[in-house]
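What follows is a set of notes on a single structure, which appears directly below.
Note that one protein chain of the assembly has been removed; the remaining protein chains are unaltered in position.
Take a look at chain A:
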Amino acid sequence: MKQDYFSANNIKYIDYKDIEILKKFLNSSGKIMNRKRTGVTSKNQRALASAVKHARFLGLLPFVVK
């Protein structure tokens, strides 16, 4: 992914409930991928990280995939 996924799809607010989108940015063990892999802008990467963390808190995404 070279281009920013969120600006390409016109997503202005990264929602913690959109787990299908958030899952694209997790690796097989459930960790958040780094910016080199995601290709997302710094601003969106920060928003993405907090959205994933909110989703984890509410049990929508796992903290760890065993």
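Simple rule for what comes next: a residue touches a chain if its C-beta (ideal position, glycine included) is under 8 Å from a C-beta of that chain, and two chains touch if they have at least 3 such contacts; residues count from 1.
Simple rule for what comes next: contacts and distances are computed from a predicted model.
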UniProt protein name of the chain not shown, from "Small ribosomal subunit protein bS6", "4Fe-4S ferredoxin", "Malonate decarboxylase beta subunit" or "Fe-S cluster assembly ATPase SufC": "Small ribosomal subunit protein bS6"
Omitted-chain contact residue, chosen from A:11, A:33 or A:49: A:11
For chain A, residues in touch with the removed chain: 8-9, 11-13, 15-18, 20-21, 54, 56-63
